[in-house]
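Excluded from the complex is one protein chain; the other protein chains are retained at their positions.
Chains here go by letter, A and B, matching the order in which they are written, and residues are numbered from 1 within each.
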Amino acid sequence: MSLNKTLVDMDYLLNEAPREKHFITGAQAMAEAVKRASVDMAIAYPITPQSEVMHLVGDIYAQGHIKEYYRAEEELGTMSAIAGAARAGVRLFTATSGPGLLRGLEAIVSWPGHRVPCVLGILTRVVNAPLSIQPDNIEMAYMLHCGAVMLHAENQQDTFDYTLAAFAITEKVDVYIPVAVATEGFFVTHAKGYVNMMDEKYAYKEVDPYEAPVPAMDNEVPPARIQRDAPVQKSNFMSYLIHSVWQQEIWDSNRRAMKYIYQYLGGPIEVINPDADVFILASGCAAAQAREANRYAEEEGLSVGLIKVKAIRPFPKQEIRDALKNAKSVIIPEHNIIGWLASEVKSSIDNSGIVVDGPRVYGGMTLPVELIMTEIYTALGMETETLQA
Amino acid sequence: MSKIIEVGPVGYMPQSAPSMGVELSPEGQALLYGNIVSEEEAMRDAAKALLTMDNPTIFPGPQVLWDWKDDVAEKSAAILEMASEIPNCKIIPMPDYRPKYPKIDVKAEINPNHPNLTILDNRIKACVFIGVHCHYANLTLRMIRAGTDCYTVAMCAMMGHEEAMASIRDVHASDVLKFRDIIIEVRNELGIEHTPTMPPENPSLPEEDWGSLTPADYGEYRSLIMSRKGEHVADVE
Partner (left out) sequence: MSLRYMIPASKFKRYLPKDYVELVDYGPFGKKYSEVGVKNMGAYKELVEEHPMCSGCWMAYYIKIIFASLPNPENTVTIGTAGCGRLAISQAAVPFVYGNYGDQNAMASGMTRAFRLRFPDIQKDVITIAGDGGMMDIGFSMTMHAWFRREKFTTIMLDNETYGNTGGQESGMSMEGAVLKMSPKGKNFGKLPAMQLAITAGCVYVVKMSPTNINKASKAIRRAIFAARNLGPTFIHAYTSCNIEYSIPTPDVFADAKEKEKGRFAFEEYMTPEAKELFAQIESKTKREVS
């Protein structure tokens, strides 16, 4: 490549390389991260609101930052091709949204078990039907149980940092499962925000396909007869046992990712005002609104804490349990109807009675700060005028 | 030291070591029964196990069995030197990760999809894995801990293994030789006399002679392949 990049490790790239402030969209932020990640190959398939990301990644490819790029036939084809290319030992990126994620899900949920390291952008959108292209992160609920590492970005800056960090985390020998970086469609992807970025001459060091817990299937690594993906063809106890320990290994790998989330992202949660009685806990775009509510509350002289959850998988059970051990109430605003984050929190803490289920918006609605404020007033025992959602 | 990871069998459905809170050791250190200790402490315990337990066996994996990288020659030589210092030591390779059908020769190899067949058949009570890719090593180590009473040592070129009783990380040829020296040291402390002996070569079964196969060779399954007396199968349903 004639772009003359300075290849560095992820610690330097994220924490030391000098940065400059830019005003860009979330889609641009994700693509800018890809540009600095020495990605070998990206595979695209359109779906709103993701398309913008892969358009920009296509431009980056045309500029020579990525070696290979193509538009696949549909998402199952995309995700399958990622799995094929990963076995050949290259660094990979793709992104999708809502229905596209579900179409590709058969392949995606097999990535962890097949030890496919790659970064998947999830730019959330309602799952049809009725048809809609609007933001709603219910699709993330479908991803929770496949073993992939999942990060949830609050804004454009997070989208940039998490995507970059994801490339390092996914290739760690003791992790080596895919990392999904999710953020809300439109609210983040199509809105501009300030993003501090290092110069594009800096790029993450290139992938070493042999620094891996499984052999690359490139005819360069023993054993000669590789079959990485043991199809368990027999109905006997040993076959069940290999499958069960294999599944354990995927979740162990997921668990091991936590130390890298500390290393690169400063931990899986961010806590503001840790001594408060009432907390707002949120991830992704809802965390931005929660942050706003936290500021409102502060202006009104109310003591309200904020917990932003950055990592959805591995889920920071212990960290959340510690942060909430003295809390009297925790309000969990979400951009989906089922409240997957609230369920996760409830199953993580001993005092699950403190969880306020909501407020929730979905179908593309924005999350007015007032909805969160109403819950804060209720939690604090204050009289309120209710805002009808 | 409290042992988090103990010699099995831990039973039907093993709990994984990471889920029991075991974390990989940092560089320069090792894991012993799930605890982070110095490399020497782990090596001494492992050496004692290999010297005192029945049928100590080294399981070399593909990364040291094949000459695919420049450091393999040195490392494989070191492994054999180490093996020669352990009385009655055997070498059974893990050459392949595929599940093998129709059967595996348990005297000649170990397979990550059903490692216990080899451990149990050979009554191996202490073993070393070296050169196995980490994913398969973890599966194997956990299944051995689940179903056998074998003491496992992982000598890993990368970050080590939570599942092993003793896990040494970042292993190069020099670390294998260091382990050999510790084996000699512990052996002398235990007063075990031994002259270095190379392990016996691979006892692969002779190729089956299908020409002389008789129904008796099918054992309990013979009834499945033999027609009953007087029965003549002419038609296929």
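FYI, contacts are C-beta pairs under 8 Å (C-beta built on N, C-alpha and C of every residue); 3 or more make two chains touch, one makes a residue touch a chain.
Bear in mind that the values here come from a model prediction, so they are computed numbers and not experimental data.
Asks: Tell me which residue among A:17, A:102, A:127 or A:217 touches the hidden chain in the full complex.
Replies: A:217
Asks: Which residue from A:5, A:35 or A:87 sits in contact with the chain not drawn here?
Replies: Final answer for the missing-chain contact: A:87.
Asks: If I consider the whole complex, including the chain that's not displayed, which of B:50, B:65, B:86 or B:127 touches that chain?
Replies: That would be B:65, which touches the missing chain.
Asks: Residue by residue, what part of chain A touches the chain that was omitted?
Replies: Per the touch rule, chain A residues meeting the hidden chain are 40-41, 43, 67-68, 70, 72-74, 76-78, 80-90, 106-107, 110, 114, 209, 217-222, 224-229, 231, 233.
Asks: Against the chain that's been left off, what residues of chain B make contact? List them.
Replies: Residue positions of chain B that touch the missing chain: 60, 64-68, 72-73, 76-77, 79-80, 91-93, 95-96, 98, 100-102, 105, 108-109, 199, 201-202, 204, 207, 236-237.
Here is the rule we go by: only the chains that are shown with their structure count from here on.
Asks: Provide the residue numbers of chain B that touch chain A in the complex, in ascending order.
Replies: 13-14, 16-19, 23-24, 62-63, 65-66, 68, 95-99, 101, 112-114, 116-117, 133-136, 138-139, 142-143, 146-147, 158-159, 162
Asks: What residues on chain A touch chain B, complex-wise?
Replies: 115, 173-174, 176, 211-215, 220-228, 230-234, 238-239, 241-242, 244-246, 248-249, 251-252, 255-256, 259
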